[in-house]
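Here it is: the structure, laid out below.
As you look at this complex, bear in mind that one protein chain is not there, while each of the others sits in place.
Order of writing sets the chain letters: A and B. Residues in each chain are counted from 1.
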Amino acid sequence: MVLVWKDILLEVRSRELVISVLVFGLLVAVVFNFALDVTPQRVTAIAPGILWVAFAFAATMAMSRAFVREREQGGLEGLLLSPVSRDAIFLGKALTNLLFMLLVEMVLLPVFAVLFGFSAMSFTLIGTIVLATLGFSLVGTLFSAIAAQTRSREIMLPVLFFPVILPVIIGAVEASTRAIGGETTVGLGRWLPLLAVFDALFLVICPWVFSFVVEE
Amino acid sequence: MSVAGSDFAVRVEGLEKSFGHWPVLWDLDLTLDWGQLLVLFGANAVGKTTLLRILSTQARPDAGTLSVAGYDPVRTPNAVRRRIGVVGHQTCLYDDLTCRENLVYYGRLFGLTDIPRRVDEAISRVSLGHRADQRVRTLSNGMQKRASIARAILHRPPLLLLDEPEAGLDQESTVMLQGLLKEWAESGGAAIMTTHNVDLGLAWGETGKIGVLADGKVQVQEPGRYANVAEFRQVLSSSLVTRQRN
Partner (left out) sequence: MAETRQTELAHADSRESVTPLGPVRRSRDLRVYLVVLGGVMMLADLSFIFWVAPTDSILGDIQRVFYFHVPIAVMSFLAFFVVFVASIVYLVTRSPAWDRLAQASAEVGVVFVTLALITGVIWARPIWGVWWTWEPRLTTTLILWLIYVAYLMVRAYAANPNQGARYSAVVGIVGFVDVPIVYYSVIWWRSIHPSPVVGPLAQANALEGTMAAVLLFSFITFLILFVFLVAQRMALRETEDRLGGIKSAMRRRAESVF
């Protein structure tokens, strides 16, 4: 898809988005380490929370940055002037955001694993990350389009994003706790479906309402 | 180059648009034939950009019937988008892509075939051949504007909509643009451009119509009504002065 190709090429050229978001994610990890005093005994209880707070904040940063870049020289305007359906534009932007976030997370995850000493490699964890990040990028792409057009846009995106995305954060933290803890998979059965239901629902709703957002 | 089946390049009747309770356009009628250029004068904030945004499907009118290149921009926006080329205040180009990459990207968005040849054509039309493979960021304002014009003509739209295209253009580019517009009209296309520059506007308007946007509507001027060019220039200049609104 040409939109994704363009964004990747842009990112390869400027490298500003992924790098800055990565550094931000690491900072969150360091700050939380001191704020919560992570000891080996408590690591399974605390690490997933830190992981997802870092991912969620990094996601809002990445997505608001991505939309600002679209607006800088009128790129979004040019995009809207082309005969591409608004659904396709939304899905293209959401897919790009998904890919960028996954890239950031794939770098951050091993670093977190080393810093907090848990084992990162598990299919459950990867699955959780993919599902939750899809949810992030659907809701985040929609809301960053709204926030970019309003006054005080830096505040609007998190204000809109976090309440709506809360179930994803809860689900992701719970699923990760089980994946990292490696103990029982009890209760896992409901969290991944919860994430999947969230994704499916917003995969339908977001493209539809997006056309109203970019209408003017 | 004209579109078969549509008699008018643009036909607008009873257009209305307001932002909240701030009326911008009302009772606006406008007709433009194929092969015609329309130069639109008007003060700042009088609605020139809004009119072009409505015609180019970027804004939704509150009322009125519209036909742009034969299609309704509200009901069939994509049909209109395929047939118009828009040059706005922003270049709509990405700073970190080269001029050529930007054009290839737009070519793909428009689903064009034979993209490399079309891109070459558009680039040579705006005389950017020597800088086509440099990042847009490194180009001067005038060159960026030319690249933006290349973007607008890439899909060979019959109708061009240009919002103050002279802004940021140097002398040479202005001449180039004038030639391009003349060519457009002669080959059966049409164009609407807004401007703040009386000299340029008169020059462009020689081959077409000159209109003034004021009081929410377009009044087409007939130079014959005025005693001489100087008086006509006076009228046009005064239309550019921003009125106090309260």
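The criterion applied here is as follows: a residue touches a chain if its C-beta (ideal position, glycine included) is under 8 Å from a C-beta of that chain, and two chains touch if they have at least 3 such contacts.
Everything quoted here is computed from the prediction, not taken from an experiment.
Interface note: of A:Leu22, A:Leu125, A:Val139 or A:Leu192, the residue touching the hidden chain in the full complex is A:Val139. Not every partner is drawn; the one left out touches chain A at residues 139, 142, 146, 149-152, 156, 159-160, 162-164, 166-167, 170-171, 174, 187, 190-191, 194, 197-198, 201-202, 205-206, 209, 212-213, 215-216. One chain of the complex is left out; on chain B, the residues touching it are 18-23, 26, 214-216, 243, 245-246.
The criterion applied here is as follows: only the chains that are shown with their structure count from here on.
With each centre defined as the average position of its C-alpha atoms, the distance from chain A to chain B rounds to 39 Å.
Residue ranges of chain B in contact with chain A, taken from their complex: 56-60, 78-79, 81-82, 84, 86, 88-97, 101, 105-106, 108-111, 135-136, 151. Chain A meets chain B in the complex at residues 2, 5-6, 9-10, 13-14, 72-75, 77-85, 215-216.
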